[in-house]
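All protein chains of the complex are present and in place, except for one that has been dropped.
And now, subunit A:
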């Protein structure tokens, strides 16, 4: 199929994931700065319309706090998906939608707590794992079908109407076979199986990292393999690149160094995934609540004797650790 000059690389470059959702580090940082500034302006607007709240009593969240909170809630999506027994494709797409949404909007504009639910619901539909809104909402406390569906359009628009998400799971599975093919008896099925399982777990971490914006799914898959078992992965790559006669689509050995340096870089990005503690997230979450609804400050002053009970979220682990967003 590559005979007419259209390679899988070419096809990937035509995907919306590459065209609209891949960034250099500088672009990504710039994008996040702009979103944070947009969020701050939104808070200022709200303060203007609530003159009874003094501006000094509201603390805006920083860009780094936004990143931390988003990664915390991205992990919540993973837990929620598990709670609903959703396939990994749905879970990964839900996380992808959620994180893309916050490359366009600030947590000070939309509280992540609600957005994450709608992202997962939308991902389930987009990945053909239909669940009715009633059975979805029924099992998540303090939600209604309307509160979830009401945000679908907002999210679809922020996603620039692109729903296709290519995840590293399939390439990982492909490499699992190709490693056997290339290394043959040099690797036991049992050993490779456990490496594969560990790498697959690591992909869940990669989905929350910035690797998805800088690298292609196969690069991420290889980076996960290499993190889990460097020796095996290098042995595979070495043989793959020196063994030119295996298939004609094997890249030239000059590309070997580039590939190794790219996946090594990718490993580092995955390692750097922010993983804030629950306490940190709760703290940022509180700030966000006041940013989203400044008049809560007045309520807080009135109710100083009452403990904040919003963290009591029974049953669903995924939505615990944050406060309620209802005004």
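Heads up, the rule we're going with is that a residue touches a chain if its C-beta (ideal position, glycine included) is under 8 Å from a C-beta of that chain, and two chains touch if they have at least 3 such contacts; residues count from 1.
Here, contacts and distances are computed from a predicted model.
Engineer: Quick one: the chain not pictured, UniProt calls it what, "20S proteasome subunit beta 7", "General transcription and DNA repair factor IIH", "Ubiquitin-like-conjugating enzyme ATG10" or "[RNA-polymerase]-subunit kinase"?
Structural biologist: So, among "20S proteasome subunit beta 7", "General transcription and DNA repair factor IIH", "Ubiquitin-like-conjugating enzyme ATG10" or "[RNA-polymerase]-subunit kinase", the name matching the hidden chain's UniProt entry is "[RNA-polymerase]-subunit kinase".
Engineer: Where the complex has a chain not shown, which of A:28, A:47, A:104 or A:149 is the residue touching it?
Structural biologist: Spelled out, the listed residue whose C-beta touches the missing chain is A:149.
Engineer: With respect to the chain omitted from the figure, which of A:169, A:213, A:236 or A:290 is a touching residue?
Structural biologist: The single option touching the absent chain is A:169.
Engineer: So one chain is hidden, and I want to know which residue out of A:53, A:122 or A:266 touches that hidden chain in the complete assembly.
Structural biologist: Answering carefully, the residue with contact to the hidden chain is A:122.
Engineer: Spell out the interface residues on subunit A facing the chain that's missing from view.
Structural biologist: Considering the whole complex, subunit A reaches the absent chain at 1, 6, 11, 14-16, 87, 89, 121-122, 125-126, 128, 130, 132-133, 145, 148-149, 152-153, 156-157, 161-164, 169-170, 173.
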